[in-house]
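The complex appears here minus one protein chain, its other protein chains still in place.
Which chain is which? They are A, B, C and D, in the order written, and residues in each are numbered from 1.
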Amino acid sequence: MVEEIKKVIKGEILEKSPQRIIIKVKNDSFSSTLNALKGLSFKRLTLFTAVDFVKDNQFELVALVYSNENKILAIVKTRIPKENPEIETITNIYPNAFKYEVELGEMFGIKVIGNPDSMKPFLLEGWEDLPPLRKDFDSIKYATEHYEARNVEVKYD
Amino acid sequence: MELQETLEEGYVEILDHLRKRSLWMLHYCTACGAVELPPTITSRFDAERFGIAPFVTSRQSDILLVTGYINIKTLKRLVTVYEQMLPPKYVIGFGSCTINGGIYWDSYAVVKRLDLYLPVDVYIAGCMPTPMAVLEGFRTLMKLIDEGKANGWRKYIENYDYYKANQRKVLKW
Amino acid sequence: MNFSLLMILLTPIFGGLLAYAGSALHKAVRNIFFLIFLILPFFELYQYANKTIDNFYYLTVLGQSLSLGINALSFMLSLLFSLIFLLAYIFLLFEFDKSEDSDLAILEFSFLEGAVFGVLFARDILSFFIFFEIIALIIFFLIGKGYEESHNAQLKYITWALIGANSMLAAVVFLFFKAGSFGYAEISGYLSTAPTPIVLITFVLFVIGFLIEASIMPLHVWAPITYAEAPDSVSVLLSSVVKKVGLYLFTIFVFSIFGLNLFSKIMPRVFEAPLIMYVLQWIGALTIIIGTFVAIVQEDAKKILAWSSIAQSGYILLGLSLGTPLGVAGGLLHIVNHSIFKGILFFVVGGVIYRTGTKNLSELGGLIKKMPISFISMLLAIIATAGIPPLNGFVSKYLIYEALIQNKEPLLLTIALLGGTGSFMYVYRLIHSIFLGQLPKKYEGVKEVPILMQVPMLVLSLLALLFGVLPGIPMYFVSKAEAFLGFDPIKYTLTGFPEQPGLHALNVPIISAALMGGFVVAALIFYLLPKTRSVHQLDNYYAGEILTEDVKYNYSFGFYSFFDDIIKPFNEWSIDRIYENFVGFVKTVGDYIRRIYTGNLETYVSLGIIILTIFSLIYIIGGVLW
Amino acid sequence: MIKEYELNIGPNHPGIHGNFSVHLKLEGDTIVEAKGNSGYLHRAFEKLMEQRTYLQNLALIPRICVPEPDINEAVYSMAIEELMGVEIPERAKFIRTIVLEAARVNALLFHFGGTAAMLGNYTVNYWAVADRDLMLDIFLKLSGARVYHMYIWPGGVRRDTYPGFEDDVLGFVKYMKDRLIEYDNLFFKNPMFMHRAKGLAKITKETALQMGVTGPNLKATGVKVDVRKDEPYAAYPYLDFDIPVLDDGDAWAREIQRRLELELSLNLIEQAVKKMPKGDVWKKMPNPFKWVIPEGEAYARVESSRGEYGFYFVSDGTDKPYRVSVRGVSMPHMYPLAEELLVGQKLSDAPFILETLDICPPEIDR
């Protein structure tokens, strides 16, 4: 299988285990890679998410696609810069990516071009702060500032 | 109107005594604690023998069960629903999350104390409280009603500004 | 003073002409002029109470004297129709207040009333035919002043009116040549000895003409669109007057001219009625059930009323064609009652349209707080329509049901009762979609209709309540009319009916009193308890979500869509659809004869008249030869 | 002409399971547009996990999915074990299997109760939830908690079974098998249920594959995909079983599929209890308070009662996870599958259709 993938996809391909293939591609060939993988029986998008690599000042987009026939999960990764993050939509390839893309916009501030609901609220209502899943957003600070806690004096005796 | 006054003064104790035997809780699974409500209601623990039954709309119900953590999106609905309910109405805080935020003390999406936003009559501690604990909570509420101490709804009217201010701070209304 | 019948007939026409002339001076002059002439007939009619006049000759045609007459039945109806004309006129003034046509409309209106009196008073087949066709023609013109689709409605109406006219004309001409006279009495005399086929053919031809006007299935095709698209005051007239004129003629012809005895002689009896009457009973029953079911799924306020009107005339036909004292009493009483409550409904809907500008139910809603008087009127009217005590619709339907039980016809009774339940569905839909539910934002400024416009509704509502609680009042007239038709009138009291063969005792005031007692008890419980607090309509259960103003949450479109699913299979081969297909076919043919098919209305009318003349000639010649 | 009106099912509505709402636009009785509205249960699990140590997270994760919490623990442990390269003891594998299957039985019973309630058959609802309680009692004895057990943890399970555990479990299995006949008679073979469910909201194989549907919803369309067979974990390789599959893809097939899986689970529990070896239940690992996981990434997945459930796990070599992304099963089932399935359906069927998809809102919100 890996050989077949290597034929159609340009990028770093790593067979981690018999059922896991990691594919690292360039930003601009992300959707074409997924398209090609779909042709290679990777028909199901299992997960589409992002990781905030704050040290590299980059987002890593991760799409997990699965092949029912070969029972192989391909982890497709790409990196995009953190300033004005924008990606092309992949809903034309995997329709169920729609809400994952909305979530990317809400949780990371990644704008998805071609997705009409991108950057619209999905889980959060009236959120005005930084996108919460970014590493530079501090949840503890936000929670202590905004929500009053019960003052309980703990006595150890 | 005379009857009303008589009801208010003379028979209030009898009424409370009868009223506590019929408590309808709102069918609103606000959070994960709702998973222990079906066992409470259904055949094994059978809350209906105390006159406790789930009811559908806010107008019909007496008890608002806040079953666990309160997301701010949910809090907005909770306040709306609570204000739609008809007094006397009671709020039961269910699980530790309603008391002090519980395990979600550091979450940006969850408020920590329910009693800042709604007047709570009874808390049921635990994560999550077992049906036995839930029934004990209901029994406590019944006792409070019988003694005329379950006055959360009066507190809400008297301290309306306080509650509204707290709500506004969180909900950006 | 002593007025002749001709004068009653001409009073409104004079009034109309004077008013038309007076409109040159001032509108108010015209209005008041005409109002006086509309009130005059009441006084003129007063002297004919308890009188039967049979032959007031007024004209001689073809060597035959044409005559007018009055009897208990036509007296009752002319009194009722005068009232409805008066109320409809008041309504019309507001409806046409901005229209250019109002003068002409009033003139036409006056001629209509005259013609209606003419039909009621006619004692020979030629005068009734002429007056009848005048009604059709004026209605044709009046419909044209209605809503967007009214030209289509005109076309449909005139087509069917011509079919009816042709069919009646054939019978008129034929009978004239056979009997040698136009007079009802002579015709009746001739028919009693005539051969069976002639009796049957003429009867069917006449009945087709009447039932088209009464919009009985399967001759109803014109009615829904015409009722819906005509101006509101004209819809009232269509439903409460013109339809009843058709049913009046039916009654007169069946019981007075042809006579049940004649039918019994020439055909077998089924379920204690002559065969042809039994067929008519079934036609009535089918009209009830189909009309009701179609009314349930309508989306247009006036279409609901139109179909409801069709269904209710089914009740009347069913009652009349039972041919028993009970049934005829029920049918006649329902003529009166239906005119009253359907009048209210059309007036209220007209008022709503006057204020909101739409008759589309899905756009209305929540007007109860804005138009309380209209709401109460409609509430009474729908209770009457559904035949629920203590309003007037109940008593007449009750008589019809009891008559069916007496005749031992469980199937027809089932259909009639089911139609009652069905009518409950569509009237609720009507009142819910207009007055209950969410008030759309754009109607927040809507006001109650002007006081003068409320008068028609309120007068009729009071009548509906009065006739409902004290059914003895209308029964006084009905039993006389029944006696005139040759039946033993049923026993009645002011409060209802005593126990008598075939009729269980009924006492509406006791029902009302018990109902009131129940209300008082419930209201005591209710109002002694803690007070209620009014909330805004947006403070509503929305499954925990928060309602905002821009949400349209009102359930009004497709109110009975699940019912629609049930009856959809039957819709496929409905009469209307067959007719539509036929029209489609005709239109295709019409493409080939484009020279005639100009799409211009006058062409059709003139064409119709030409065809009518040709047909008449053929009939006359044919009649002579035969 | 305005034809549409708007109606909400949820959050405060018996027609919805959990705190979740579906915003409907209807024409008469027919749905023309359905939009899910999530977020009422959003607690930011993914953020919270980044703030806590690995052991602290163990207490947090079961709460992601309420009706079937054990899968979270299993997935979490499997991801960490994969990153650390740990192989767990045999007995732990079997105990894990029993616990996971028992949790599946629980979730399915809960689900059947919900389905029956959506159709108005409260008897089945009351019975199913009460029967589920019997298993919860065993969990209470085993782990000390009824709902959130925190029993499976990295390296195996927290402690060994109590004496008599086997008998308890086998007793439950026997009882459930008897009860299943009653459920069949009362509900699954009920003509009214067949009438309501047959042919309703049919999903074709192609749509299901394209939308990323997994679990019983997919198996009911005839696709034999199951993590237990495709990528065996815990003790599944040692057990002898076959995945049931149906072809219809409608609401009825989805329910019957679940019912068959319930039977399968009972069989698996029986097998696992009988084959369970003796030995350790926890691979000795360093001090749990100071766990440090090597840098890397892993995707661990299990077959939950609703479908494939997984964690995408990124570690940067510290004592806290760098990023955990939860693959909630219900996400593709709700968005966009349910939204599209509901269009054209009657309002009366909407709650039932949602229920047959077995949507668990906390998985979507997280």
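Of note:
Methods note: a contact is a pair of C-beta atoms (placed from the backbone, for glycine too) under 8 Å apart; a residue touches a chain by one contact, two chains touch by 3 or more.
Here, contacts and distances are computed from a predicted model.
Think of the chain that is not pictured: of "Heterodisulfide reductase subunit A", "4Fe-4S ferredoxin-type domain-containing protein", "Proton-conducting membrane transporter" or "Peptide/nickel transport system substrate-binding protein", UniProt labels it "Proton-conducting membrane transporter". Hidden chain, full complex: it touches shown chains B, C, D. Among the residues C:L418, C:I473 or C:I546, only C:L418 touches the chain that is left out of the figure. Of the candidate positions C:Y20, C:Y398 or C:F477, contact with the unshown chain belongs to C:Y398. Interface residues of chain D facing the missing partner chain: 5-7, 13-15, 29, 116-123, 126-127, 130, 186-187, 190, 192-193, 195-196, 346-352. In the full complex, chain C touches the omitted chain through residues 365-366, 368-369, 375, 379, 383, 386-389, 394, 398, 401-402, 405, 408, 410, 413-414, 417-418, 420-422, 424-425, 428-429, 431-432, 436-439, 496, 504-507, 510-511, 514-523, 525-526, 529-535, 537, 539-543, 553-556, 559-560, 562-563, 565-566.
In the full complex, the hidden chain is touched by chain B at residues 7, 15, 18-19, 21-24, 27, 42-44, 46, 48-49, 51, 56-62, 85-88.
Assume only the chains that are shown with their structure count from here on.
Here B-C and A-B are compared, and the pair linked by more C-beta contacts is A-B. Centroids built from CA atoms put chain B at 40 Å from chain A. With centres taken as mean Cα positions, chain D sits 64 Å from chain C. Counting partner chains per residue, chain D has residues 11-13, 39, 42, 44, 47-48, 51, 365 touching two or more of them. Listed for chain C are residues 544-545, each touching two or more other chains. Against chain D, the residues of chain B that register as touching in their complex are 26-32, 34-36, 38-39, 42-44, 54, 56-58, 69, 71, 73-74, 77, 81, 103-104, 106-110, 127-128, 130. Residues 72-73, 76, 99-101, 105-113, 116, 166, 169-172 of chain B are the ones touching chain A in the complex. Across the interface of their complex, chain C is touched by residues 1, 3-4, 28, 57-59, 76-77, 80-81, 84 of chain B.
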